[in-house]
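Comments concern the structure below.
Certain chains of the assembly are absent from this excerpt, and the rest are unmoved.
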Amino acid sequence: MTNAAPSSGVIPPVCTPLTPEREVDTASLTRLVDHLLEGGVHGLFVLGSSSEVAFLPDRHRRTVLDIVLGHVAGQVPVLAGVIDMTAPRVVDHARVAAEAGAAGLVATAPFYTRTHPAEIATHFRAIAAATDLPVYAYDLPVSVHSKLPADVLLELAAEGVLAGLKDSSGDEAGLRQVILGRRDRGLESFAVFTGSELTVDSALWMGADGVVPGLGNVDPHAYVRLYEAARRGDWTAAREEQERLFRLFGLVNVGGPHMGRGSSALGAFKAALHLRGVIDHPTTALPQVPLDAAEIDQVKTFLSEAALI
Amino acid sequence: MTNAAPSSGVIPPVCTPLTPEREVDTASLTRLVDHLLEGGVHGLFVLGSSSEVAFLPDRHRRTVLDIVLGHVAGQVPVLAGVIDMTAPRVVDHARVAAEAGAAGLVATAPFYTRTHPAEIATHFRAIAAATDLPVYAYDLPVSVHSKLPADVLLELAAEGVLAGLKDSSGDEAGLRQVILGRRDRGLESFAVFTGSELTVDSALWMGADGVVPGLGNVDPHAYVRLYEAARRGDWTAAREEQERLFRLFGLVNVGGPHMGRGSSALGAFKAALHLRGVIDHPTTALPQVPLDAAEIDQVKTFLSEAALI
């Protein structure tokens, strides 16, 4: 029962259930938290990309923090996304997250503005200077259109600016560069999480400490099994679990060409949680395109084949 | 003396002067507004990219709105940027801007999230539905990493969702497609502004109604001369003015490889305003890299060659 920042394990990015009127569905949100805790996860990450953070106004962000942190009540540490364009705006979110009791903050590189490695470093230094909470860097080029350079990350780790990394870049060689770099520089307390939910076994094999899997909303038990198998050295079991999850992950592609890939993936996660009885509505935030009935049926098939319904 | 939304003319995106402590320098801001009004501009655009909107926390955004709208007091219409990731967040900024008295709102496509034409349309519809102010679309692929499709813009214009466009895409064929499309569809009240400050003569020649030039902070008189020359059909004079401004624009590149292109451009605009005596400090917002003394000297040379100091 601690609020220490997590350094390993399965830490799913918690979806944000919405009512049909697109308010935060707090009852569903607490059920989702229970579902994840019951699955054995080692922490929670709220207000990340899978939480639709880009679509949540500040009052919704605050509601999510209050509800989740109140409900979790210290059972596991809760990381909070502080996603905004640059440090001066991120710092405002950091203050709110700290007041709510988050165990750590997760921030991306600057976006909207064209950035530069020196500016990325200044950005994280400014965030860290403004908060007492540990700061995790979130590497997400698909959203922010720049890649966090390994040497910048390691330098910021050595300075004590960064407590860890969530790497959702899909660049496994880059991930390995950070893992080997921290070993070479004696920075073992710098925590490395992968957000690449389809290569978790190999990321752990390379030396990553944990995973932040969007699909973990749908099947947290499986990611915990995968992680625990790897921890005890049963890599074959880890791989089998990963391969099963790989197939389940196909549900993110059910959305047709009439929507963006984000609408499809987030819509599928929510449809799956709805079909599994965890949340009351599969509603996604505006301006995302909702899945239609045939697409939801495909989600159902994926769940059925994975024995999740 | 009106608050009607502008449909033509020179509408510079107003820089946001900062104190060395990186608070809004309100005295400098009002001097900058006077400098622009004295230059004869037809409107002002606050909280755009050249205003460092990506770096301004909400309280700074509000200060800028209050100071500028209070000082302008209806002399020219003032557009307000409502830059955020998606409609639900944009709407909050829209409310603040409306309360402050803005004449219109300027919003980009969704960013951070991967988007889609259908989602872009829903995004603008949701913004327009939440405000009484006219909404202008801001096409800025370099920041948001998607291009506003001409057919979506024209459809939203026909629906009455959009009042106009600020096109900073650099895609002159795309600009022309919108201009010809509005003519073909009888949407002449849909205002088209270019943000491409180096091809204003040709944009006006194609039929654009006005320009939103970042460089207009530094030399508003010249953009007004350019615009007025075009209006009276003296295209040769317009071209000469544009070519002079083209050379002056070279100042945006003074920053070396130790900074991003945004740091260089915004740093140069502010250095120029400082050198011209308009603002008190050339300070840019974090985490931008400041220009060094040699780089500021180069800005000085550009100003001197343009007879601006």
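Which chain is which? They are A and B, in the order written, and residues in each are numbered from 1.
By definition in this document, contacts are C-beta pairs under 8 Å (C-beta built on N, C-alpha and C of every residue); 3 or more make two chains touch, one makes a residue touch a chain.
If you're wondering where the values come from, they're calculated on a predicted model, not measured in any experiment.
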Report the copy count for the entire assembly; 2 chains are displayed in place.
-> 4
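Everything that follows uses one rule, which is that only the chains that are shown with their structure count from here on.
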Subunit A and subunit B have mean C-alpha positions lying a whole-number Å distance apart equal to 35
Using the touch definition up top, name the residues of subunit A that touch subunit B in the complex.
-> 22, 49, 54-58, 60, 83, 85-89, 91-92, 110-116, 118-123, 125-126, 142-145, 258-263, 285-289
